[in-house]
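All protein chains but one are shown in place.
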Amino acid sequence: MTNNKVETQNKIRTGIVGVSGYGGGELARLLVQHPHIDLKYVTSATYAGKPLGAALPGFVGHSPLVCEVFDLQEAIDRCDLIFLAGEYGLAMKSAGPLIAAGKKVIDISADLRLKDAGAYPIWYKIEHTSPELLQKAVYGLPELHKEELKTADLVANPGCFVTSALLAITPLLSSDLIDPSTLIVDSLSGVSGAGRSKFGLDYHFSEVNESAKAYGVGGKHRHTPEIEQELSLVAGKDIRITFTPHLIPVTRGILTTVYASLKGSPRNLVDLYRERYADDPFVVILDEGSLPATKHVTGTNYCNIGITVDERTNRVIVVSALDNLVKGTAGQAIQNLNLMYGFPETTGLTMTAMWP
Amino acid sequence: MTNNKVETQNKIRTGIVGVSGYGGGELARLLVQHPHIDLKYVTSATYAGKPLGAALPGFVGHSPLVCEVFDLQEAIDRCDLIFLAGEYGLAMKSAGPLIAAGKKVIDISADLRLKDAGAYPIWYKIEHTSPELLQKAVYGLPELHKEELKTADLVANPGCFVTSALLAITPLLSSDLIDPSTLIVDSLSGVSGAGRSKFGLDYHFSEVNESAKAYGVGGKHRHTPEIEQELSLVAGKDIRITFTPHLIPVTRGILTTVYASLKGSPRNLVDLYRERYADDPFVVILDEGSLPATKHVTGTNYCNIGITVDERTNRVIVVSALDNLVKGTAGQAIQNLNLMYGFPETTGLTMTAMWP
Amino acid sequence: MTNNKVETQNKIRTGIVGVSGYGGGELARLLVQHPHIDLKYVTSATYAGKPLGAALPGFVGHSPLVCEVFDLQEAIDRCDLIFLAGEYGLAMKSAGPLIAAGKKVIDISADLRLKDAGAYPIWYKIEHTSPELLQKAVYGLPELHKEELKTADLVANPGCFVTSALLAITPLLSSDLIDPSTLIVDSLSGVSGAGRSKFGLDYHFSEVNESAKAYGVGGKHRHTPEIEQELSLVAGKDIRITFTPHLIPVTRGILTTVYASLKGSPRNLVDLYRERYADDPFVVILDEGSLPATKHVTGTNYCNIGITVDERTNRVIVVSALDNLVKGTAGQAIQNLNLMYGFPETTGLTMTAMWP
Partner (left out) sequence: MTNNKVETQNKIRTGIVGVSGYGGGELARLLVQHPHIDLKYVTSATYAGKPLGAALPGFVGHSPLVCEVFDLQEAIDRCDLIFLAGEYGLAMKSAGPLIAAGKKVIDISADLRLKDAGAYPIWYKIEHTSPELLQKAVYGLPELHKEELKTADLVANPGCFVTSALLAITPLLSSDLIDPSTLIVDSLSGVSGAGRSKFGLDYHFSEVNESAKAYGVGGKHRHTPEIEQELSLVAGKDIRITFTPHLIPVTRGILTTVYASLKGSPRNLVDLYRERYADDPFVVILDEGSLPATKHVTGTNYCNIGITVDERTNRVIVVSALDNLVKGTAGQAIQNLNLMYGFPETTGLTMTAMWP
């Protein structure tokens, strides 16, 4: 076993539905290190009946877990908290019954992120089958919704791009320092963001390697309405942004560069951000003149942020870096779990970067 | 010998000063394939006395050329045209005497790019020692200055970021379709753009690999005034932009994403760009909905451009891709040479991408 | 058009069957630069009816060619020489009729490489349907079979690993300097060697990137019998080797390290190799103490070779580097074409490395 913890009586019995994807795999990697978690139940349609190490090669030889076919009753019987890390639609179908059975649920798909059910047909090309869950689910960005998360049973874990954008933008917006109509969000993403099961030329090594491209340009990426929903909440009015994701040949990492026109002359923005995030242990505001790199947060739950003012054009440029699979997905989900159970927010998440 | 050309009498005798850098090396790679060029003279302080293959490992075993110490009189005696590919300051010192001796000169450094000598102390931290050359030098972007280049003796070859930005922006500006004050230029660059001799952590493999970062944020990059100079020329008024370069872990390639607010409702921009570049063989305007990738132009002199309108925000987003060492440096220099000598613009530059 | 050649009357009309794979695509890239070739006919089941640029993004915007469905009669009517770059089995079926119609054929699959039809069920799990072609086909390694190639109508282009191994080993074997039973061939390959259409986790960017592994260990790789066939021919007796391929996260390149025990004390092996390859323009023997790197031959038809003796164990270690898609596939095929038509061997293949 990876983990030499002996006392498991009081641990939270946890399951991962969809363990063989990159999000599910990262949850497994982090959960086996968490002192209060007992990972009891892992499911994978593809690897059902095989040891976890067959699905996730990092576990070969040191995990007794076996992948199972997802069964709602099994999940209810054997888990206190279930992470839903499967395909779109899983949470719409399963989150309700799990909650009804008194379980806690953290969904890392997009099923429960948008409050407006009408947005799903537009952005995800599906009708939402459980709109009642949308109001119940707490949007799981702790830096915005910490208090609600402490009492949540159902959490919609945010998108990776969304997390990087919101942490960079919201301090400016809540301080009314920028003209929101000028907001541009330009992001670079590693390839693991596309998941493990979408095969094809787009993620074929020889086509991706040594290349860079933009995609979903012109407001077509599904994280756009999610960014706008939370920005509008912070601003107290409708916000529309231009969001452009780019694919670069790295496995992990998101680097987001935000542009906005300042309303007045700049004040000390580094201090402003530090005050704003004083109680948020995973947001690191860099010193004036420093800029983040994705490698400096790889494998960690940190989001590093650098702030610069272009005095020639009176624009502020904020650059944020995070690991799309940790603060962008699995680490954030565990941060939410910590809040839901009253553990210190950093429990099980104190690792520093896998650097270099 | 790399090249089995036998008849060399009527060829242009050419020299590369600073052959061992990435720009100089790429010039050598392309020039030995050019049907009208005889590469006679290559210099390198570091590799003087050694075969070209010692400086440029791609030439090991198949070039008779030997690196020499740069000597002005040798260059004059043995060359008709000299490429200056050395350090900053070389062209300030040497371009004048070479021109005076009746030679043609293409400088690939930044020494002669800015028309305003007063900009050098600000952006390059040096006093310009030959300001009279600045007006004489033709700015070597063929898509903007083709007629002047046909009679030029002295060419200032553009910066790599600048080329990618200008080709993406100028059709919008000359058609008065955008509000220039909203222009944002966001670029991703491969590491070869930093050159071969700047050692240190910034370009050390283990620090750059699997990472992405922004640099020179806030209008600090030296290509900013160069972009603005040429945009202002096209617009007929002063233009200021926000330019943010990013470093990504690829060797070659620049991907530039330009953002600007449209003045009215969008018309068919793809056609507009195609008309604008109808006589420019190296600019490829992609079909509506297509976006460029740097890998699709690697090793070539092409700049591929995709245009999208974000109708939700009425912004236009233009993405351009080029190889920083070819259309961004050496290929463009040879395109300029072709114009200077009345050769077809594409001579020696018809290769398609090294893909995958 | 990529190519500004105007006079095409006397050019060889050429076709590529299976142009959308990496081998076919590389043939297209190189053939459009060849002065005596007119590429007339390109086929792809996947991209039939679409422009070549849809199949091969490097051609977007600058090729008038359109992909067609392969039709034997079309190939006969419109081509003098046909490259077969499709799936296993294509050449077994089509090479015979093409030859019978007086055409020349170069097959870049493995269909015709092994002289022993009985080897196909063992190594390729298929019965060979045209065993009569196996004796007719000339094995297309010019450094071993140059004279036969000059009169060949049907050429079996060698495997990429095989080329790197044979060029490294045969001088030792023909000079009887080593004990052949000690031969070990250890190769590193870029991912493009696996082709463009095999999708799955094995070539999914996030699984391959930042990793290295061996595969086909224990004499299971299909290039094993091909290496042994040619070594046995050179040695005049049966040779068996251990061959281990490794996958490394680069797109192009094969680096092969060969180990063998020397029979006596070492003599000047660099000179021996240089004499052996004196008439082979694409084999570069490095100076004593120098070792090849794949990047130094990327995009070229060169194979660079370094030779070292481990005096502590009296073993010779030969390291060869080539580009799997050029000297390992398409470049070698064109070298064969040059020999078949009596052109200088280097015609259309004089490019130096895409370096860095």
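Read from first to last, the chains carry the letters A, B and C; within each, the first residue is number 1.
One rule holds for everything that comes next: a contact is a pair of C-beta atoms (placed from the backbone, for glycine too) under 8 Å apart; a residue touches a chain by one contact, two chains touch by 3 or more.
Treat the numbers as computed from the prediction; the structure is a model and nothing was measured.
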Hidden partner chain, touching residue among A:72, A:117 or A:286: A:286
Of A:29, A:145 or A:204, the residue in touch with the unshown chain: A:29
Identified contact with the non-displayed chain, of B:12, B:32, B:98 or B:191: B:191
Residue of A:61, A:102 or A:342 touching the missing chain in the full complex: A:61
Subunit C, residues in touch with the chain not shown (by the definition above): 181-182, 184, 186, 188, 206-207, 209-215, 217-219, 240-242, 244, 246, 248-253, 255, 257, 259, 291-296, 298, 306, 308-313, 315, 317, 319, 321, 356
For subunit A, the residues touching the chain missing from this view: 2-4, 22, 25, 28-29, 32-33, 56-63, 192, 196, 209-210, 251-252, 281, 284-286, 290, 293, 295-300, 302, 304, 344, 346-347, 350-356
Sites on subunit B contacted by the missing partner chain, in the whole complex: 22, 190-192, 196, 199-201, 203-210, 249-251
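FYI, only the chains that are shown with their structure count from here on.
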Distance from the mean Cα position of subunit C to that of subunit A, given in whole angstrom: 46
Where subunit A and subunit B are represented by their mean Cα positions, the distance between them in whole Å: 40
Gap in Å, rounded to a whole number, between the CA centres of subunit C and subunit B: 35
For subunit C, residues contacting two or more additional chains: 22, 192, 196, 209-210, 251
